[in-house]
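This is the structure I have questions about; it appears just below.
== chain A ==
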Amino acid sequence: MASIGTGYDLSSTIFSPDGRVFQIEYATKAVENSGTCMGIRCKDGVLLAVEKTIISKMLVPGSLRRAHIVDKHASLVVCGLISDGRVIVDRAREECENYLDFYGRPIPGAILADRLAHFVHLYTLHWSVRPFGCAILLGVHNGEKQGAQLYMIEPSGVSYRYFACAYGKGKQAARTELEKLSLNDKQASPQISCEQAVKDLAKIVVSVHDDSKDKEYEIEMIWVRDGKPAAMVPRDVVQKVHDEAKREAEADSDMEDE
Partner candidate 1 sequence: MEKVIYVNETDAQRKPLLPSASSSVMSGLRLTAGVPLKDRDDSVLASAAGAPVKHTSRPIVTGSSVIAMRCKDGVVMATDTLASYGSLARFRQISRLYKATDHCVIGGGGDMSDFFELCETVRKETTLEYCYDDGHMITASAIHQMLARIMYNRRNKMDPYWNYMLVAGWQHGKPVLGYVDLVGSHFVSEVIATGYGEYLGLPLLRKAYREDITVEEGKKVLQQILTVLFYRDARTIDRIQIACVTEKGVEISEPTKLETEWSYKAFISGARASDVSTW
Partner candidate 2 sequence: MSILQPNASVRGLPNADPRVASSGFKLGEHHDPYDPLDVAHPAAPLSRHFHPYEDNGGTVLSVSGGDYTIVASDTRLGSGYSVPTRYVSRVIKLTDKAVLASSGMHTDIAILHKVLRIRLTQYRHRHRKEMSLEAISQLLSTILYYRRFQPYYTFNVLGGIDENGQGWSYGYDAIGSHEKVRAVCSGSGQYLLQPVLDNQVEFRQMAADPTRKELQLEPCVELVKDAFTSTCERDIYTGDLVEICRITAKGVEMEKFELRAD
């Protein structure tokens, strides 16, 4: 890696001769080393899930949260450096509060994503700061008419809206799995319920996790459903679907062995 930059990777204010900004690409590497994060837009809301590596057995379960509530109608998960993510979480909360103060209604997902993308992008422009080593998956629900929305903001400051998305260590496999789910009908309306998605995402996390190579992990999930405020999916529910997914995976591999 060090040889690639050859001096052009010391600051995000300098392009390489072939037009790349290496610092941003390195930041992306930090994200890709993180546990897999996934998001899915459902017919009754939006669900985000994250595979959280347990860095020490001495930690209380649920420590070092990666899933955050940023307003009554908005949630996000952090993929990458947790501490970098917290800066964005703080900013997201500020943006939500500010918008509500100013316009008297909850901030629409598109605007929140846009503002956060601007914020993240700003950190790729100036010599005195480094880009964020994290990507943000953003789940927002703006009521019946606009419905649930899912966005992903990358360290470069780009943000797109997705039906479903994944980032982190297992992103390739996860994206392939997500594509297999029948997400939408012909009118691009979502087909899966949040309840169902919880099971599906748990399965994908289990399938992309390499027990022999990767550390222990716990799953954190957060959702914003129709008419309900953003909330963590209860830990016992997550635990149950996770155990189920693991059992299924083991049964499958047993069958293959035979």
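Criterion applied: all candidates are chains of the complex that A comes from, given by their letters.
Note that in this section contacts are C-beta pairs under 8 Å (C-beta built on N, C-alpha and C of every residue); 3 or more make two chains touch, one makes a residue touch a chain; residues count from 1.
None of these values were measured; they are calculated from a predicted model.
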| item | value |
| --- | --- |
| Which of 1 or 2 touches chain A - same complex, any copy | 1 |
| For the chain A and candidate 1 complex, residues of the former touching the latter | 68-72, 93, 97, 101-102, 229, 231-232 |
